[in-house]
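For this view, one protein chain was removed and the others were kept in their places.
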Amino acid sequence: MDSIISLIRAAVSFGTVIMFGSIGEIITEKSGNLNLGVPGIMYLGGIASLSGVYVYENATENPSSLVCVVIALLCAFIASALGGLIYAFLTITLRANQNVTGLTLTIFGSGVANFFGGSLNTLAGKFEQIAVPVTSAAFRAVFAPLANLGIVGQLVFSYGFMVYLAVIVAIATHFFLNHTRKGLNLRAVGESPATADAAGINVTKNKYLAICIGAGISGFGGTYYVMDYIKGTWANDGSIETLGWLAVALVIFTTWKSKNAIGGAYLFGILYWMYNYVPGLTRSSMEIFKMLPYVVTLVVLIIVSLKNSKEKQPPASLGQAYFREDR
Amino acid sequence: MNDIAISLQGVTKVFGETVANKDVTMDVKRGEILALLGENGSGKTTLMNMLSGIYYPDGGTISVDGVPVDIRSPKDAFELGIGMVHQHFKLVDVFTAAENMILGVETKERFDRKKVYADMNEICEKYGFDINPEQKVYDMSVSQKQTLEIVKVLYRGANILILDEPTAVLTPQETEKLFNVIRNMKENGKSVIIITHKLHEVLAISDRVAILRKGEYIDTIDTSTATEAILTEMMVGKKVELNIDRPEVKEKFKRLEIKHLNCVDADGVRVLKDINFDVYSGEILGIAGISGNGQKELLEAIAGLQLVSPDSSVVYFEPSEQEESQLVGRTPKQIRDLGVHLSFVPEDRLGMGLVGSMGMSENMMLKNYGEAKGVFTDLKRPKALADQIKEDLEVVTPSLNTPVRKLSGGNVQKVLVGREIASNPTVLMTAYAVRGLDINTSYTIYHLLNEQKKNGVAVIYVGEDLDVLVELCDRIVVLCGGRVNGILDGRNTTKEEIGLLMTNLKEEEN
Partner (left out) sequence: MKNRNNLSEPFVRIAKRDDMSFGKRVLVRLVAILLSLAVSAVIIFAITKYNPVTVYVTMFQGALGTRTRVWSTLKEMFLLTCIAVGLAPAFKMRFWNIGAEGQVLVGGIVSAGCMIYLTGLPSVALFTIMIISSVLIGAIWGLIPALFKAKWNTNETLFTLMMNYVAIQFTSFVVSKWENPYGSNTVGIINQNTRIGWLPALFKQQYLLDLLMVIGLVIFMYIYLTKSKHGYEIAVVGESENTARYAGINVKKVFIRTMLISGGICGFAGFLAVSGVSHTISTSTAGGRGFTAIIVAWLAKFNTFTMILISLLLAFLDNGATEIASKCKLNDYASDMIIGVILFFILGSEFFINYKLIFREKTAKEGK
């Protein structure tokens, strides 16, 4: 029983990272742009929040938790949205290929993040491991009265606030896309930009906004990872990149529906951590187990293409540039 | 009060080297139905796209209600009360009718599906439409989609509606219904511009008719004073007696025998229903029908590009020997390997017949690149052929390596037809061979087809211009709803007779 609880808890934490990543990417893809820069964006989000609060915590005697959280989220959102802006400018205004630009953004983002992650201390003239204890504590704080409610408390109420934020963002995104006019317009842009254009929707503006806001949300995945998941430090081990690609996989798994991202992300978490809880695994067979999320995504991808249901397809114009006077 | 709704002054639009509209000056009155008449490629759609904000004019002014305006985007057009129904529908497939209707509408109002449904039903009632707001577009028929497009424009409060070739995809009954709707809109004080190249429609529906020719505005006349002859003359320039040659070939042999040809498309729709007819050498067999009634599938089925039902039969008779071969179930390559010289000029020239990014030379070997020895392609012969075609058909191209997509429509078609004829076909199939071409190039094509006919080739000509079909073809197969609805003798038929067969299925399905 304990091990099941701890598996679920691990899965929820893990799932939260990729849930942010994939919700941002769903918003982006709904505008018709496939952004393979998600890992880079998550890197940017992670390092920006870390750098921001690092400076703040080191400059202040008694850093306030609230200010720390605000700085972390703000920095993450701005840096990630800027990453998205580079991608948007290149693919929309300059019509560069989306796949190639996205991959470049991943290289760039991981370069920036790992560079600063590895050099923050050197640059600041210190030598110990980088740490932002106040912020990390704020991100990891749980609401004790609820968290102590036995099993339910452990399973549902014992996480840092971003776990709940992710769920809220997923639901809000679902509401936005399906129950608001702006969301409808955005989806029209991704399905058929020519139709949207003829209907008077500003395709360029919608794409820019979707990409930048989507990137900002994806970036929170990096923030959560840095502040909560690895407790406010930095590791140049490429984990964020792996998680970023899993977020892209999750988008496929959800068939481009953000409310599915909640369950999907936790399922990915369970699949990912399962190896710890299956008895009798050797270290090598654990690695095989870690393949599961990707294999499951492949299976979903195949089933979706096999069923060919109109409702479960990627946005129809995904990956294609739009140029009105094309003829 | 001024009764001019829209006024164009010297409007010009240029695409690269081509002048699509040159110095167009014309007016649209309030509460009138104006037909915009012109041949294919005369710039009707481009002109209207400038009103609807899709294109931006390179010169000239557009005034609405007497005020010069600047229409940079469809949004600007909507604000000015201009709405356009495009020939290729601008609808989102996975959205419902109602969702499509409210796309892009700027309002602070909450997105309340029930309210939107009610709004939609209200419009439908007012103008007599029948449409379910909750239906997804991918489940709709063509005429339903068109209705939705019109509802969309009305919902946005358009006072000036532009309909681009709205009847091209409709049955006669549906057309009549549409015309009633248009008259209805006129009574409600709206101006309607209908783009068409069908004369009888112009006469049936419009108050005035404006004519474009090769991008230039010719004149606007009252429909009451117009006749088909006058309009044709204005549209084509000089009074044309079409006068297409129809040489007589004495010896004719059966070349293809098509029996029980059935075909079901990917969506499970029966697009060809029990097609039976023969094709003879030394004749041009015309195929008439409203577009989308099985013409494309029929030609592709013969060419081996379309999956057909297993009991279908297309038998080919070899000219020299008494051999016959079954073509059904074979791929284009297998058909070629049988020694059948089947040439095919498809409707989609750059998307099927040619490789747009390659030059003339490389396109010449599209079908026979495999004949070169070894693993490499041999560019020598294709180059020579390209040179010859360029010479013979007067193809205008900077070089044989210029990507063919950069050539004008007429030159692209010359390259394609030239290649298909160069392979010494025994059967030559053409789909809309003169679509979008100017009169001169069209005549070049007719001439080439007649030459082939005289050489004993069996020519199949799918066309849309009934006048041409009547003058050019020896026999005419009329398709309607995927069936052969009649086979007529080109010498003893009239286009009225063909038109009737195109639109009225003789016997109902059992």
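As written, the chain order gives the labels A and B, with residue 1 at the start of each chain.
The definition used in the following text is that a residue touches a chain if its C-beta (ideal position, glycine included) is under 8 Å from a C-beta of that chain, and two chains touch if they have at least 3 such contacts.
This structure is a prediction, so every number in the text was calculated from the model and none was measured.
From the set A:104, A:254 or A:317, the residue in touch with the chain omitted from the display is A:104, counting the whole complex. Among B:222, B:248 or B:348, only B:348 touches the chain left out of the display.
Contact with the omitted chain, checked across B:25, B:141, B:291 or B:357, is made by B:357. Chain B residues in contact with the hidden partner, per the touch definition given at the top, are 16, 56, 67-70, 72, 79-80, 303, 305, 331-333, 336, 344, 346, 348, 350-358, 362, 365-367, 369-370, 372, 375-377, 406. Of the residues in chain A, those that touch the hidden partner chain are 34, 36, 86, 89-90, 93-97, 99-101, 103-115, 118-119, 122-123, 236, 242, 245-246, 248-249, 252, 282-285, 287-288, 290-291, 294-295, 297-298, 301-302, 305-306, 308, 314, 319, 323, 325-326.
The rule is simple: only the chains that are shown with their structure count from here on.
The touching residues of chain B, counted against chain A in their complex, run 15, 52-55, 73-75, 77-78, 84, 86, 90-95, 99, 102-107, 109, 111, 136, 138, 152. Interface residues of chain A facing chain B in the complex, by the touch rule stated above, are 179-181, 183-185, 187-188, 191-192, 194-202, 310-311, 313, 316, 324-325, 327.
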